[in-house]
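Removed from the display is one protein chain of the complex; every other protein chain stays in position.
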Amino acid sequence: MNHHVSRFLLSATLLFAGLPAVFAAEAKLMIAMMPKSKGNAYFISCKHGADRAAKELGFELLFDGPTDSNAAKQNEIVENWITLGVDVITVAAENKQGISTALRKAQKQGIKVITFDADALPDARSFFVNQATPQGIASGLMDEAARLCGAEGEFAIISATLTAGNQREWLKYIDQRLAEKYPKMKLVAVRPCDDLKDKAQSEATALMSANPGLKLLMAICSPGVPGAAEAVKQAGKTGQVKVIGLGLPSENRRYVHEGVTDSVMLWKTEDLGYLTIYAAAAVARDELKPGATSFKAGSLGTFEIKGDNILLGQPFIFNRSNIDQFDF
Amino acid sequence: MIAANNQPSWRRFLLRYETLLLAVLVIEWLIFYHYGTSTNRRGHLVGFGTLDRQFDILRHSCEIGLLALALTPVILTAGIDLSVGSLLGLCAIVFGKLWHDGGLSIPLAAALTLVVGAMGGGLNAGLITALRLPPLIVTLGTYSLFRGLAEAITQGAVTYTDFPSGFLFLGQERWNGLPMQAWLFLLMAVLVWILVHRTTWGRSFRVIGFSPEGARYAGLPVERRVSIVYILAGIIAALAALIYTARLGQAKADAGTGYELFAITAVVLGGTSIFGGRGSVTGTLLGVAAIAVLKNGLACLPVVIRLNAAEEISGLLTGALLLVALTGNAVPTFLNYLRARRQAR
Partner (left out) sequence: MNRYFREISVTVALGLVLLVMAGFAPGFYQAQPLLSLITREAPTLVVMCGMALIIISRQIDISVGSQFSVCSIGAGLLAARGWPLVAVLPAAMMMGAAFGAFNGWLIAGLRLPSIVVTLATMVMLRQGLNLLQQGAFVNLPDGVQWFGLSQTVGQWTLVAAALSLLLACGLFMRHVAAGRWVYAVGTDAEAARLAGIRPHWVTFLVFVFVGALTGLAATMNLVQSPQIQPLVGSGLELKVIAAVVVGGVAISGGRGNVWGAFAGLLLLACVSPALTHLHVEAYWEKAIQGMIILLAVVADGLRQRGLKGGHG
């Protein structure tokens, strides 16, 4: 708390007293990292990893993004960083085309650009730290759902908003996987929860009573998973209606232990942040160049590079047996 | 107010709210110019003082600026329109659909989009005037309805992209030195200014805002005038939708979410009374500029960027600025009120 207050006071003092800003030249490299949405737990855990990497490397890390997955705001923040003249910009792009114009402008000024989590156009960045393709996520979730349901029965999905790009993409591949491999499973409804946990809970409650045969709820946004779990718990349908989704251990630990939520899928987001910052540092120091086939990132060891994609590896599934090993 | 009329015209000019706002804007601009422009760590001249940045500010403020222009006559008549942001979204979708699925040419699709905007405004106008319903409630309903229709048309899923470069020119390129949409914005600003300040219609808006009953007794066609104001707002929202689509290169059902609040903030900051009857287009333009410069200027200060909270701080300060402006604007009225009360005793 104190940290926040002092941060706020500092900004206020500088603004109103109009002190010449404290941007004396520093030798420290500066890396800027932009999530799709700043409040999202997924990206908060990315930041933990990124902070650790920046500390190890002795870099200054900026971490800013829209509060609500807004493509237009991402561009504005990139502009700000160009203004500041950071050394590397790393971005999880909300809108591929939209952000690329701004990123190219940064490149023109000699700023290195890499993307993580969601790619921009290839000519607007040098590397993409690829944690999993949308197909990978969708198939992973769908396979896990099928495993829990015995590949048959009804299930429903809770998404963030109707219009969010990544959600639409995942839904598309979930549909595809469903049609290809699990003909006996039926997707009965997709309901948005506006990234609100409480709304997810109400939606899940209604979904269960409207579809008595429902065997599984799948939440593809992180606030949705605890919301759905709370609904199942309150309905007394623990075990009868399974809950899976994309989320963080810290937000779901309680429900996983209670047996309400079966599994939470996630890339090791902390590793994603860590790897991204190491890659950014290497690019900035010209140690990582196009054509490389592998890359060593601090304590995490060596990663494979395919083309210009640095591969993080498979998504990870948290369940009762391993969730306590992770504290983010 | 009465006292001011006896003073020489230059003093009256200095005491006008718009002049104060202009002064605030200039000071704001100079501060940001001074502290927000720098040669950055990479040796480039960057920040608020660069021409590029100024054009960016202009580009980013055109849509909200247009909505604020649309809302000025509405608020002058003591009305309000909460649906302009949603209508922007609906129009963007309609435009995308007509062009992409309907196979219409860009100009035809754009023209039809303006018609749809007029119809959306017409729906508001019809409910407000024919049934004498409060604008706040009607437009709260259409705020949901228009956004809902945009989502229903696209099923939330479709995003229209790949517009031809001739159309994207409208939102991304410069023409005669200024961003293309800035020309359109200026044109609309002049038109709305003439309408509000140089025609009898404009005067009637203010009369209606002061007292609709009085206006009716004076023989003004109140219903018709009020209708025009909302239909105009719809058309301008549609125009803003075209510019928005061209700037981002995509039409999506969530376009313009929350813009109505920014636009209302700008209008009120510009000195237009939310109770109607008092206000000016110049004030609105200054209000839009003050907010845009504050938001973008803060984002150019290295200190603020390093706090990773440019958006939050600008939100906080915009709110504070609005409260200060309101309080300042209300002081004379409040003093008059106290004086009147003392005399009444």
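Of note:
Note that the chains take the letters A and B in the order they are written out, and that residue 1 is the start of every chain.
Methods note: a contact is a pair of C-beta atoms (placed from the backbone, for glycine too) under 8 Å apart; a residue touches a chain by one contact, two chains touch by 3 or more.
Please read all numbers here as calculations on a predicted model, not as lab measurements.
Among the chains on display, the ones the left-out chain touches in the entire complex are A, B.
When the omitted chain is restored, the residue from A:192, A:245 or A:273 that touches it is A:192. Only one of the listed residues, B:268, B:281 or B:299, touches the absent chain: B:268.
Touching the chain that is not shown, out of A:135, A:176 or A:202: A:202 (per the contact rule at the top). If you put the missing chain back, the residues of chain B touching it would be 80, 127, 131-134, 136-138, 140-149, 151-152, 154-156, 261, 264-265, 268, 273-275, 309, 311-313, 315-316, 318-320, 322-323, 326-327, 330, 333-334, 337. Those residues of chain A that touch the chain absent from the view are 1, 4, 8, 37-41, 44, 67, 162, 188-192, 194-198, 201-203, 205-210, 212, 223, 226, 230-231, 234-236, 250-251, 254.
The rule we apply is simple: only the chains that are shown with their structure count from here on.
Chain A and chain B have centres, each the mean of its CA atoms, that are 34 Å apart. Those residues of chain A that touch chain B in the shared complex are 7, 10-11, 14-15, 18, 20-23, 25-26, 30, 62-64, 66-67, 71-73, 76-77, 79-87, 95, 97-98, 101, 109-111, 161-163, 165, 168, 171, 192. Every residue of chain B that touches chain A in the complex is listed here, in rising order: 31, 35-36, 38, 40-42, 44, 46-47, 53, 56, 60, 151, 154-157, 159, 161, 172, 248-250, 252-254, 296, 298-313, 317.
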